[in-house]
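Only a single protein chain was left out; the remaining protein chains are all shown in position.
By letter and in written order, the chains are A and B; residue numbering begins at 1 in each of them.
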Amino acid sequence: MRVMNIEGIITWLLKIVLSPQVFAPIVFPGLLTALMVLLIIIWAERKIAARVQMRVGPLYVTRRLGGVLQMLADGARYMFQEFIIPDSADKTPFVVAPVMALTLAIVPFAFIPSAPGFVPIKSQYSLPAVLALISTIPLSVMLMGWASNNKFAIQGAVREAFMGLAYEAVVFLSALAMGLLYGTLDLEEAVTKQWLPGLLLNPIAAFTFFVGMVMSAGKLPFDIVEGEQEIVAGPYVEYSGIIFGIGMGLAYLKLYSLTLIYSILFLSGWNPVITPLYSIYPGLAGIFLFIKSFLLMLFIVFLRAVYGRYRLDQALRAGWRVYLPLSLIAVLLSIFLRVVNIV
Amino acid sequence: MSGGEKVKVLEETFTRLGVQVSVLDRRVRVIALPESLRKVAEEALSLGFDHLVSIEGIDWPQNNTIEVVYHAESYNDDLRSLLLEIRVRVPRDNPRLESLIDVWPNAILLERETWEMLGVVFEGNPDLRHLLLPPWWSEIPPLRKDYKVQEEGIYVDLE
Partner (left out) sequence: MSTSSENGVVYSRLIAKEGDESIYELFIGPQHPSSGHMRFIVRLEGDIIVSVDPDIGYVHRTMEKLAEGREVIKAIPLLERMTIIDSHNVTLGLVLALEKLLDVEAPPRAQYLRVLLSEINRISSHLYGLGIAGIMLNHSTMFMWAFGDREVWIQLAEDLTGARLTHTYSVPGGVRRDMPQAFPERAEKAIRYMERRLKDYMEIFLDNPQVRSRYEGVGVLKKSEASRLGIVGPNLRASGVKYDARLAEGYAAYPDLEFEIPMREDGDCLARMQVRVEEIRQSMSLIRQVIKKLPQGPIFAEKYTRLLPPAIRQQVAQTGQVKFPGIFASLKLPEGDAVSRVEMGHGEIFYHVTGAGSTKPYRLRVVTPSFRNVILFRYLMPGHRFMDFPAIYGSLDYFPPEGDR
C-alpha cells in the first residue's frame, strides 16, 4: 500500500488547478476574472457616463475608492431578493433559460488562449468554435422571452431574433477574413502570425468586427433588445432576484468574450510577452491580452454617453446594406494580401 | 384690411344669418339657436376661423338651461387677434346639440369633455366616452351646479 503524504496531495492539487484546462476557464481569463470584470466594467460605465453628464455616479458604497464596489452591493441585494416565478409563465424554461445563457457565455473560455501554449482545448478550429458558441446565446434569450408569457417579453425576444440576423453574418465574415489572412483558424497561431497588428493589416475587417461586436453585446447605439423606453427591459421584464442580475450581466459577459477575440485577432493578442512572468507561470503572461480587451471594453461603454438608440429596422438595414458588403470587401482584401504574400 | 374693418365684415356676415351679434373688445359674440348653429359654424369656417379653441358649458340652473360656448380662432395674420364666440342655449333636462366635427375636426375631443362634464349630448360624435373621468363614473356630470363634492371632515371622533 502506497503511503500518501500531505506533500504529494498538495502537489497533485496544484498540478490540477494550475493546468491550463482548469486555470484558464475558471480563473484567468475565465469565470472569476469575468465576474470581476463584470463588477468593474459596470461601475466604470456608470462613472464614465456620470463624468460626461456633469454628475458624480456611484459614490457611497466604498466612498474612499469612489464607489468601486457598488456592483457588489447591487449583487448582494439581488441575492436577497425573492425570485418570483409568475403563475402564467412556463416554469421550466423560465428558470433554465437564464442559467443556460450564462453557461453559454462562459463556455467560450475553453477555447480562448491567453498565452503561448496555454489553452484548455487545443484545436485547429478554435475561432469558429468560439463564434458558434457565442451565437447560441440569443436562443436562450428568446427562450426567456417566450417563457415569460408577457407581451413586452415576447416583443423583446423577437427583437433579439432580428438583431441576431443583423450582426451574425457580419461578425462571422470579418473573423473569417482574418482567418484567411493568417491562413489558420486557430486562435493561438493567429497571434504568432501577426508581425503587424491585424488592425493595420486589414482595417476594414477590424471596423466591421467592431460594429458587429457592439451590436451583438447590445450596447448603445444598438441596445434595442432592452429598450426601456418602449418595451420595459424586453425579455428580462418578468425576472427578479439574482436571475435578473445574471440577465443584466449577460450582455457584459458576451462583450468580454468578444473583446478577447478582438484583441487576439486584431491587436496582436498577448504580444509583447513578458518573459520573466512567462517563466514563472505561463498563465500570467496573458496580462497584456487582458489589458487590451479591458481598454476596448471601456471605450465601448463610453459610447453610451454619446449616442441614442437606433430603430430596429435601421439597425437591420445597416447590418445588411452597409456592414455585410464591407465585410465581403474585407474578405477580398485578405485574399489579395495573401496572394501578394504580405503575411 | 385692418382689424376694425374685419370686425365690421364679420358683424355684417353674421347679422345676415339672422343671429344676434355684438362686439366686445376683439371678441365677436354671436348668440345662435341650436338650429342655426351649424350654419353659423360653416360661415365662420369660410371666413377663416378654421379651428376651435374651446367648447365650454355653463350651467344656469336658475334659467333651467345650459349655455354652450364655442370659441373659434384663426391663425391668419389679419384675423388672429380676434376671437369668435358662439353661444347656444339648450334646455337643461334634455341637452342635445349637433356635433360639429366635420366643420371643426378638433371638436372631437372638446365635445367629449363637455359631454362628460356637463351631460350635453352631441349627436353625430362617434367617440362619446369618458375622457378625463374614470370609466366607471356613475353620478351626475360633475360641472353641474347641483353636483355636491363629497367632503370629509378633518376631525374624527372615537366611536
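The working rule: contacts are C-beta pairs under 8 Å (C-beta built on N, C-alpha and C of every residue); 3 or more make two chains touch, one makes a residue touch a chain.
Given the structure is predicted, the values throughout are model-derived calculations rather than measurements.
Considering the whole complex, the residue from B:L10, B:V30 or B:L83 that touches the absent chain is B:L83.
Contact with the undisplayed chain is limited, among B:V7, B:V23 or B:I58, to B:I58. The chain not displayed touches subunit A at residues 49, 52-55, 151-152, 155, 220-221, 223-224, 227-230, 232, 304-314. Residues 25, 27, 50-54, 56, 58-59, 69, 71, 73, 75, 77, 80-81, 83, 85, 101-102, 104-106, 108-110, 117, 126-127, 130-134, 142-143, 149 of subunit B touch the missing chain (whole complex, contact as defined above).
The definition used in the following text is that only the chains that are shown with their structure count from here on.
One simple way to say how far apart two chains are is to compare their mean CA positions; for subunit A and subunit B this gives 63 Å.
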